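Working notes for the structure below.
What you see is the complex with one protein chain gone and the rest in place.
Per-chain residue numbering starts at 1, and chain names A, B and C are given in the order in which the chains are listed.
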C-alpha cells in the first residue's frame, strides 16, 4: 500500500488532506461523522485576538458549481480557543493548525506569541480574508505587505508558519516569493475569489456584506494555475486548495505542485468527501505503483 | 412593450446583448441559426495587424460550469478583416465592434487608424488576452499600462473606443479609472480568468498553451462584483460580461451597473441563448412595468 | 457518531398544490429518530449546497418532506422520480420542545405549515392554525384532521377558510392554549411573537437562514439572539431552527 503521509515544515501529516479553515469549525461537528484522525490535519476557523460576532446574515449564497460566503470571522477569540477548543483538538490525533487574522501587525504578533506557547502544531497566517475590513487583506495583496507581516510575525512565532495567499491579485508568484523571503515555512493557496450575487427582485446583494468569497469546484482551475505558478517561484512547500472535489482533483493539484492539500466547500456537499478522496488517492497510487503520495508533487509536464 | 434599446458612446444598439469577442467569429456561422439583427451587436474575433495562426491544439478544456480556452488570437489580420468580413457584417443590421490586440503601442495605433477609416461602429481594445504573450496583457494589468495605451490609441482612433479589462488584477476599479482617464468611451469587462487543468494520466496540461482563459457561468459572480466596483468608480458606460447564461443573469448584471452586455460561452451550450435571453428580459420588463431596459442599470441597492 | 448521510429510496414525489410537492422516502425511524421541528439537509444533483427542508412527518417507515419549488434546487428535487434515491443528511437541528400536559397552539404560514403536522402528532389535542395566501396553496388539511387537531384555515384573500391572518385567530383562541409554536414567513413570526408577548404565552418559532454545512461548522446561518440581556450569534442549523421567540432579535 502506498504511503499517504507527507511532511510540511517538519510536521508529519498522516495524509495530505487538511480541512480548510472556516469550513470545519474547531472540528467537533464533523467529528460526529468520522474520527478526525481520518484527516491529515485541520486548519481551524480563523481566529482573532478578541471575540468577533461576524457579519449579519445572509452570509451564504450558491453560485454555479460554487458558493459565496461572508461569515466575517465570527470566532470566540484566541484565548477562548486556546482554553476551550485546542485541548480537545489535540486529542484527535491529527495535525492542528491555528488560522489567525488581525487588524494590525501587533495583533497578529500577539496571537502568534500566545499560540507559540501552546501545543498547536502550526500557525496559518490569514492575510487574505476578503470579507472583513480587518481580515488582513490590506496586507495580503501587495508584496510589501505580505513580506512585512510575515517578517514581523516570524519574530514572534516559534511554530512552523504557513502564509495563506489571496487569489485576488495580479501576480501571485511575486506575492508568494515575498512570503518566502519574509520567513514563511510554507504557503497555502488559494483563499476565496471575491464575488457578488444580486437578488433581481429586491435588487439587494444576496450576501449582507455585499460581496463574498467564492469557493468550490468553480475556482479549481484558477487554484491549479496559481499553485503551479507559485511552486515554480518558491522553494518552500505549497499547500494547494480551492475547489478540490474529487480524488482526481486532489491528484491534479499535487501534480501541479502541491505538497499537501486543503478541502473546504466539498464538505458541505458531502461530509464524507475527505474519506472518499483519500481512498481514491490510495487506489490510484496503488494501481500506478507509486509508493508514496509525495512522488506526485510537481510532476506536471508542461508543454 | 418595453424598449430594449441602449446607447453606448452615441452608438444605438437594438438590445443590450452583444456577442463576445472570440466566441462568435465574424458572425457567419451563428448567422445560420438566426438573423444577426437579433443581437444588439457583435464584437468580432480579436484581430491583429498581421495574420496569426494561433496556438496549437488542444485549445479547449471543460471546467466545472465553465471552460478554458487558449485559441491564441488566430485571425486573418486587420486588412483581410476590413476587406472580406466587414462589408458582409455591416449588412447584418447590428452594431459591429472590431476587437483589436497587438504587441506594441504602434501596432494598436496602426490598427485603430485603419479601422477608423472604415464603417466599423466601434473599436474594442483587447489589452487582456491571457493566451498569447503578444495579447496586450502586458499593458492590461497595470494602471500605467492601461492609461498609456488608451491615450495613444485614442489619438489615432476616431471611432468610439471601448477598453476591455482583464479580471486577473488586484484592483479592477483603478484600472478602469485609468482607461477612463486615458480617453476610453466605455469599458467592457471581464475578459477570462487565467486557469489551468492537467490530465492526471499524461500529467500534461490539457491546454497546449499550459494555461487558458476561464469563462462561462463559473466566473459570473466575479464578473458581477467587478462590474459593480467599476461602475462605482467611472462615469463612462460599463459593458458587463463573463458567464451570463440566463435572462436572470442578464438582468442581474445590468442591476450591478452594466449599460450593455456581452455573452460568449453560453452560445456553445445553446446557440439560441441570445434569443432566449432577450425574450426573457423583454417579459421581465413588461411584467414589472419597466418601460426601458436602461432603467435597470446600476439600480443595485447595496447593504 | 451522531450524524449520518444516507441514500433513501424515493417512494413518491407528487405535486399536492400549486408548485408544492410531497416527497416520501423510505426511512428507518428506529435507527435515526426524528423530533418534530427538525430538518433534513437534502443533496440536489449538480448543486454545491444541500437544501434544508423541515420534516413534515415520519410514520411507518416513511419520511415526508413537503416543499415548494422556489429556485433551481427545489425545481430539480421536484423532477426526481420514484426508484431513484435521495441523499439526505438528517435529522438536524433542535426541534420544538414539547412538554406533556400542555395544550399547544401550532401555527403554520404557507410553506411553514408542513413541520406542524409531525408536531401536531407529538402533542395532545392541539389547536392548529394554518394560513395561506390563496386557496391554490392550501395543503395538508386532511392530514391535520386525521391527526385529531382542532384545525383552523385562513387565507389572505378569503378564497379558502376564513379571510384574514393567523394572528386574528390566535388572538381569539390563545387563551385556550398554553404555548405557541410557529413556522412561516418572518413578518408572520414577528406578529405571532407580539401577540404571545401580549398574552404572556411562551412562544417557539422556527427560523430560516441560508445554510452551507447544516451542522454548525461553517457559521453560515447566523441569527442574533438576546440571551439574558446579551446579544450573541447563534446558528439556525445547530442552535435552531427553533428559538424562543422572545430571545430572537428579529431585525438583527
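As a convention for this text, a residue touches a chain if its C-beta (ideal position, glycine included) is under 8 Å from a C-beta of that chain, and two chains touch if they have at least 3 such contacts.
None of these values were measured; they are calculated from a predicted model.
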Missing-chain contact among B:16, B:40 or B:66 belongs to B:66
Looking at the full complex, which residue from B:45, B:114, B:177 or B:225 touches the chain that isn't shown here?
B:45
Had the left-out chain been drawn, it would touch chain B at residues 22-25, 28-30, 32-34, 45, 53-54, 56-63, 65-67, 69, 71, 74, 206, 216-217, 265, 267-272
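In the analysis below, only the chains that are shown with their structure count from here on.
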For chain B versus chain C, what separation do you get between their C-alpha means, in angstrom?
46
Chain centres from averaged Cα atoms put chain A and chain C apart, in whole Å, by 36
What whole-Å value do you get for the distance between chain A and chain B if each is reduced to the mean of its CA atoms?
34
Where chain B touches two or more other chains simultaneously, the residues are none
Note: chain C residues in touch with at least two other chains are none
